[in-house]
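Only one protein chain is missing from this complex, and each of the others stays in its spot.
Moving on to chain A:
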Amino acid sequence: MTPSPKTPNTMDVVNKNLAKRYRKEKMFRFYGIASISFGLLCLLFLFTDIIGKGHSAFFQTYVKLPVVMSADALGITDVNDPHQIAGGNYQGVLKQALRERFPEVTDRRGKRALYGIVSNGAGYELRALVENNPDILNTSLDVWVLADDDIDTYVKSRSSREGAYTGRFTEQQISWIESLIESGNVEERFNTTFFTAGDSREPEQAGIRGAMMGSLFTLLVTLALSFPIGVAAAVYLEEYAKKNKFTDFIEVNINNLAAVPSIIFGLLGLAIFINFFEMPRSIPLVGGFVLTLMTLPTIIISSRAAIKAVPPSIREAAMGIGASKMQVILHHVLPLAMPGMLTGAIIGMAQALGETAPLLMIGMVAFIVDVPSGITDPSTVLPVQIFLWADSPERAFVERTSAAIMVLLGFLVVMNALAVWLRKRLERRW
């Protein structure tokens, strides 16, 4: 095996190129690592961005004011009349308190700016105080009331690097706030309103309770319909269907529906449920119908996989001792496949929880203040609420949108973790 002198030695050629080839190998590896790092960095950036923007929404600024609960000013003549107590002019009392706190303000415009320090929903807190304890009428007391969203944004951004966000404030307004802060009359508290209130035009009074209940009802309808139907379809396709054209057609349909853009399901819902069946808009029932059609393929596909994983020997053993086909399925196959099917259902529900576009089509974007109490009450859902708030010009809505996103992502993480746990814990391997 002596190489002829004319042709170059193969080993020489190989050795000559070796360094270059190894370099290329390293580069290729580096591209791989870079790609993965890019993906992970995007994830990290997204989360830090959302959390950085949203964490402050869990706190809300309150202002302490010395309020004189004069029954005259409130317009209450009879303490025992709940109508009078409910209809009292609490905002007026607050305005009076503000005027007394800043007596130097005399002109109309200045006063109006001054009244803007407290939220226009702050009167309801006073009303609640009076309703709980009518004895406080005609006394003066210090009350913590909800600050306006502009004040809230200002106070929160005071300590930030870019300096305080002043927005539309005049020097005068800033001096009022600073004087309130200096006298210790401004406080940050946990924002319970955010979790107990419905939507509102005023950021400081807006909450996600309505959207969360809407999401809950919509998901309940979706789960109640899509899980049984999906499992039934999967059982038919795995256990009964003969291999023929019709079965193929069903399978092609399921696979295609899994990849149809979600907005198309919205068009379907609009044309069939709203336009043809004349169902009302914005109700969780219709939203649930649309999401059922959308999540069915996911649930059917994962349920089929779970049923397929049940070994045939189980079926044969059951058949062998005289069980009928229905008994084999109901008593043996379904219980054994249940963990896998539940996992699929949870993943489908997570998908439905995050879905926005089809629900926009069936009118779940309406501005609804009341918290829905059933599947036929007009409502919105969490992702749509995020979409609506993201469009709002008020700066205070940005942090609330981010906070709503954090809540939504929290639910999704819990659902997915539950799915993983179920799969690890309950799935049996044969």
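Note that in this section contacts are C-beta pairs under 8 Å (C-beta built on N, C-alpha and C of every residue); 3 or more make two chains touch, one makes a residue touch a chain; residues count from 1.
Methods note: contacts and distances are computed from a predicted model.
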The complex lacks one chain in this depiction; which UniProt name from "ATP-binding cassette domain-containing protein", "4-azaleucine resistance transporter AzlC", "Phosphate transport system permease protein" or "M56 family peptidase" does that chain carry? "Phosphate transport system permease protein"
Out of A:Leu180, A:Ala345 or A:Ile405, which residue would touch the omitted chain in the full complex? A:Ile405
Of A:Ile264, A:Ile314 or A:Met338, the residue touching the omitted chain is A:Ile264
Hey, which chain A residues sit against the chain that's not shown? 14, 21-22, 24-25, 27-29, 31-36, 38-40, 42-43, 46, 49-50, 53, 228-230, 232-233, 235-237, 240-241, 249-250, 252-257, 259-268, 270-272, 275, 277-278, 293, 296-297, 300, 324-326, 350, 353-357, 360-361, 363, 365, 383-384, 386-387, 390-391, 398, 401-402, 405, 408-409, 412, 416
